[in-house]
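Apart from one protein chain that is not included, each protein chain of the complex appears where it belongs.
Order of writing sets the labels: A, B, C and D. Residues in every chain begin at 1.
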Amino acid sequence: MPKLIEKRSKKVGLPPGSPVHIGEKRAGKVKITIIDYDKARFQEKEAKTIEECFPFKDKPTITWINIDGIHQVDIIEKIGNHFDIHPLVLEDIANTGQRPKMDDFVSYIFVVLKMLYYDEKENETKAEQVSLILGPNFVISFQESEGDVFDPIRERIRSDRGRIRKMGAAYLAYALIDAIVDNYFIILEKIGEKIEDIEDELVTNPTPETLQAIHNLKREMIFLRKSVWPLREVISRLERWESSLIHKSMGIYLRDVYDHTIQVIDAIETFRDMLSGMLDIYLSSVSNRMNEVMKLLTIIATIFIPLTLIAGIYGMNFKYMPELGEPWGYPLVYFVMLVIGVLMVIYFRRKKWL
Amino acid sequence: MPKLIEKRSKKVGLPPGSPVHIGEKRAGKVKITIIDYDKARFQEKEAKTIEECFPFKDKPTITWINIDGIHQVDIIEKIGNHFDIHPLVLEDIANTGQRPKMDDFVSYIFVVLKMLYYDEKENETKAEQVSLILGPNFVISFQESEGDVFDPIRERIRSDRGRIRKMGAAYLAYALIDAIVDNYFIILEKIGEKIEDIEDELVTNPTPETLQAIHNLKREMIFLRKSVWPLREVISRLERWESSLIHKSMGIYLRDVYDHTIQVIDAIETFRDMLSGMLDIYLSSVSNRMNEVMKLLTIIATIFIPLTLIAGIYGMNFKYMPELGEPWGYPLVYFVMLVIGVLMVIYFRRKKWL
Amino acid sequence: MPKLIEKRSKKVGLPPGSPVHIGEKRAGKVKITIIDYDKARFQEKEAKTIEECFPFKDKPTITWINIDGIHQVDIIEKIGNHFDIHPLVLEDIANTGQRPKMDDFVSYIFVVLKMLYYDEKENETKAEQVSLILGPNFVISFQESEGDVFDPIRERIRSDRGRIRKMGAAYLAYALIDAIVDNYFIILEKIGEKIEDIEDELVTNPTPETLQAIHNLKREMIFLRKSVWPLREVISRLERWESSLIHKSMGIYLRDVYDHTIQVIDAIETFRDMLSGMLDIYLSSVSNRMNEVMKLLTIIATIFIPLTLIAGIYGMNFKYMPELGEPWGYPLVYFVMLVIGVLMVIYFRRKKWL
Amino acid sequence: MPKLIEKRSKKVGLPPGSPVHIGEKRAGKVKITIIDYDKARFQEKEAKTIEECFPFKDKPTITWINIDGIHQVDIIEKIGNHFDIHPLVLEDIANTGQRPKMDDFVSYIFVVLKMLYYDEKENETKAEQVSLILGPNFVISFQESEGDVFDPIRERIRSDRGRIRKMGAAYLAYALIDAIVDNYFIILEKIGEKIEDIEDELVTNPTPETLQAIHNLKREMIFLRKSVWPLREVISRLERWESSLIHKSMGIYLRDVYDHTIQVIDAIETFRDMLSGMLDIYLSSVSNRMNEVMKLLTIIATIFIPLTLIAGIYGMNFKYMPELGEPWGYPLVYFVMLVIGVLMVIYFRRKKWL
Partner (left out) sequence: MPKLIEKRSKKVGLPPGSPVHIGEKRAGKVKITIIDYDKARFQEKEAKTIEECFPFKDKPTITWINIDGIHQVDIIEKIGNHFDIHPLVLEDIANTGQRPKMDDFVSYIFVVLKMLYYDEKENETKAEQVSLILGPNFVISFQESEGDVFDPIRERIRSDRGRIRKMGAAYLAYALIDAIVDNYFIILEKIGEKIEDIEDELVTNPTPETLQAIHNLKREMIFLRKSVWPLREVISRLERWESSLIHKSMGIYLRDVYDHTIQVIDAIETFRDMLSGMLDIYLSSVSNRMNEVMKLLTIIATIFIPLTLIAGIYGMNFKYMPELGEPWGYPLVYFVMLVIGVLMVIYFRRKKWL
């Protein structure tokens, strides 16, 4: 299950603006890739040291520096120093406990988002923090680990498909955000399927496991909600923002990704409502089954206890019990028992218990 | 049941602005009808190819192009190119997972709505996406499949009833929206009747099926809500919008359709409140019946178990049990049993259990 | 019970602005009364045809035309034509499914309200739609049927009590709205009494009928809420409205009726909260009684089942059961049974079950 | 319990602005006290007739007229006429069903508040309406009955403690409001203690009376909320109001009493949350006890019913039952019963039921 809250205790007491990696421990080297392009040119390379990125700062071409891994804080600090990024921003990049947000620092815009992916092994949704720094002619993106969500964008730049090579850095940033939001729909489809499975189960054969599954999905919805809700405001602010970094023509694209975010939020709210409804159904189906059980018990007890009394009566050892000596006594008892039993069954039929 | 969420996965990774049909698979040819009119003239025809619509773009008369079927993406693209529609709009038209929304592109206004109809076969409400493009002298409408909701408007144009032939393209767009919203009331009446049926059932004979029916209606309300809520804002924005495409005199008409939308939303909220109340009633009626069952069991057990003990006592084989030898022993036991039974019944009467 | 939603289906497909009577079918003639007054003069008459009202349009005196009955649509249309009322307004007057609202048409203001009255026969609250048209020197009011809520106002005009003859048409409209809102308090008192009755019942003797009564009141609250909530905004807008029809000095009066509306809404919300609390109490009292029943069953079973076993044991037919031959065996069994019974009772006393 | 709603029916039909006493019937004379002061002078007297107050209207000193009792409507009307108070204000003063509110009439400000006090006899919170009229150099306060909440203020004026004698009429009005709001904290402390008592009870020994107590407190919270919530807006408006009657320097004092009001509202909301949580605890403790009862029943039945069967079997009268003739038969039956009993007990231990 996703951690409820990231451990921040090691950070307490440090002066503000000290980047400390907070989040899941990750091994492995940090991977830095650089894509540099304009309408005519295209260059792609994997940087061995962070210093290789520095010359791109002042080139007129669009540069996308993607950094997979934020656990090596010195890399973040070096890049921050070269690109004049505020220490508080560097701190936020290293700390994965951020909410999605957008901050304008005039010479660059800083955006934090949550990328969601489905972990097949643990059968649950996970989130990774993605930070974007949008400068006049560059975008720096930070991911917690290597992912493939941005691959189609790389491919589009390489093969000059769509509009991307003709537009500026803001369009690149938009494309990255759009890729992340588009990815949410895959998660939603997975969860939608799970909900439909549970809904079928609820009708055919509800078990305590069904309840657990509903609970887990509810928990996942809380988690998704927390990741996606603030995004709405982030993109809405980007759209309305008056910044020299975002050209007015970007409005329509940002509006589009805003619409997608609203659709995601809508779906999350719908799922939450559905899960609440399913919990009610589950609880009342438990009550219903309890009712069934009690009815059976009552029927059995109500039919047999009187019969047992009759048998008990003729098991008494009184000397003067005239029926006992009669040959019709024994079959008559059977007959009486049968009549009582049948009457009871008729009674329960009437009450619609049988 | 309506799908919780439309499959979008095939779209992931494509550049923004690539129209891909997302929604229920539909067969059959796309049907294109053109109605062209002004105060004096009227012309109606079914176009065989999309190219037949193109000349109407620059005619001074009002043209309504209605396209039934959005699964042939090339048609959408062709019309989009000719009428200078933004690729993101074309993408939205083809993707049925949109929320109702309104976007102004200066030279045209794009509106997405959900049309609701009642599927008698599957006994549930379904939604279809309707997209409208309102230009200076034309309206292009896209439906998922052929429907009859717009027929009265066609009839009004043909026979020059009401105001429609005297007004511009914005009035036509308004008439289409009004027809869709008016249609919601039919759905609401159907659901209102269902709710009243269930309410009667709840009083006379609640069964687990009643619960299922309440749940299904709740699910349907979630679905309706999602389709209608955003419409409120769409129409409200249209009303307050300052666009050369919408003349000020349209204000009162848009205000009217806005009022209808609010009435629909009101009814949906009322239904939701009612269904919640009904769920409570159902649950407590289950508890009440459980109580009844338990009372019967307790009455039977409480009356007969002591009697069985008495019978058991006189069934013991002790040698020295003086009562056994007496002739009045047997009838006395019956008498004692009767007294105990009657006392118990009186006791339960007092407790109002009988 | 009040209809959940008014049948509108017969209206679907008609051009906007076609008045069609939607609501409960009513028989009888439409009654038209005219009251015409100023500081000095006063005239009152019942009009036989609608045309009799027409001359009052241009008189400088204040004219109040009250129309009881909206099922004769032609009357509404005639008056609409003469007083230059917009067709959409006429449509709204005839359709009783409106929400309270206020629309300014510059030369007149249109207000829709819901009048509530208590139907003693069916023991429930009913609503009627009242529409007001406020012109520069006239007020036209439409009611669904003849009512007596406006009688005190008629009386005040006749006898020149209070301020009413000295003020303009806006004050008359205000007086009508005030009368309707004042009437809500009577409904609230009735409902308040019902709630207090049920609250007593809940403590002394809750039955399934109590639950049904709570449910019915909840339903009634939903209904009241729907009628009164929008009124708040209507009056608030009237108060802040800048219209030549409403003189600034009206502000304080409208503020007063606004305060009353808020008090009504407050009471409705309080009632809703109370009813929710009562439902919780009811449900837990059902659980409590179930507990009582189960305790009795358990006490009986726990005391008698072991005793029955003892009796059963000495009813066995083994040859070598030495106790059976002893004269103290039989009384000893009684003694043992007594001891077990007493111990059990002590145990249950300890557990506070007895 | 506090009335859900004040009877207003006798007012229906009267013209607006007719003061009618609505509220609890009270006997006794109306008491009028006048305190007149400035930095140097101080005068205090009890007026026998309302006319004694009239000369103070035009004195330059600050005059506080306090009227205990609003059931003699003629007194309210006389004072209203002399001080030029609007009839609607007089109506509001006499009608105790007001919400807290503030109205500016340019030459005076009218404020309605609810004073809360704890009725030890009936063990519940009660509310009284306090109306204040703040003029340029006077404050008129109306209470429903004689109270001691304002005594400390009287004492402060008499003994010239604090700032009160140096400040104007607005400060006096503020001091009165502050005294009322301060008094709320006493009520909250009482309720807080009750809640903590119930919380202890809930853990040690929950009974249906506990539920009733929770319910009563919830009801009281609804009532408190209704009295205090609107006060927030009243004071906030007073603070931001631009009126010649309230000097700018009052801002900080009004801000202080505003903070107190927010603290009261905070506490009320906290109490509501706590009471909801306690209801949940109560309900689940009822379920838990039901579980205990059922477990005991099941254990008893499961242990003894099989043993009873064994005894029953050896009570059968078949001729050929070889065990019956053996001397070890009887002790063996006891042994078998013991083994079965012990096994059952072990089984229940395993299941943690014992």
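The working rule: a residue touches a chain if its C-beta (ideal position, glycine included) is under 8 Å from a C-beta of that chain, and two chains touch if they have at least 3 such contacts.
Worth saying up front: this structure is predicted, and the values here are computed from it rather than measured.
Checked against the full complex, the candidates A:226, A:255 or A:351 give a single residue touching the omitted chain, namely A:226. The omitted chain makes contact with just one of the residues D:20, D:262 or D:354: D:262.
Set against the missing chain, the residues A:186, A:252 or A:279 yield one that touches it, A:279.
The hidden chain makes contact, of the residues A:93, A:167 or A:321, with A:321.
For subunit D, the residues touching the absent chain in the complete assembly are 151-152, 156, 161-164, 175, 178-179, 182-183, 185-186, 188-189, 192, 195-196, 203, 252-253, 255-256, 259, 262-263, 266-267, 270-271, 273-274, 277, 280-281, 283-285, 287-288, 290-291, 294-295, 297-298, 301-302, 305-306, 308-309, 312-313, 315-321, 353. Listed here are the subunit A residues that touch the chain not shown: 3-5, 7-9, 11-18, 86, 88, 92, 97-99, 101, 103, 105, 205, 208, 211-212, 215, 218-219, 222-223, 226, 279, 282-283, 286-287, 289-290, 293-294, 296-297, 300-301, 304-305, 307-308, 311-312, 314-317, 321, 323-327, 329-330, 333.
Going forward, only the chains that are shown with their structure count from here on.
Touching subunit B and subunit D together: C.
Touching subunit B and subunit C at once is no chain at all.
Residues touching across the subunit A-subunit B interface largely differ between the two copies, under half of the numbers being common to both.
Superposing subunit C on subunit D by their CA atoms means rotating through 70 degrees, a value rounded to the nearest 5. Between subunit A and subunit C, the centres computed from C-alpha atoms are 42 Å apart. In this assembly, the C-alpha centroid of subunit A lies 26 Å from the C-alpha centroid of subunit B. Residues of subunit D in contact with two or more other chains: 315.
Shown here, the protein chains touch in a chain-like sequence that does not close on itself.
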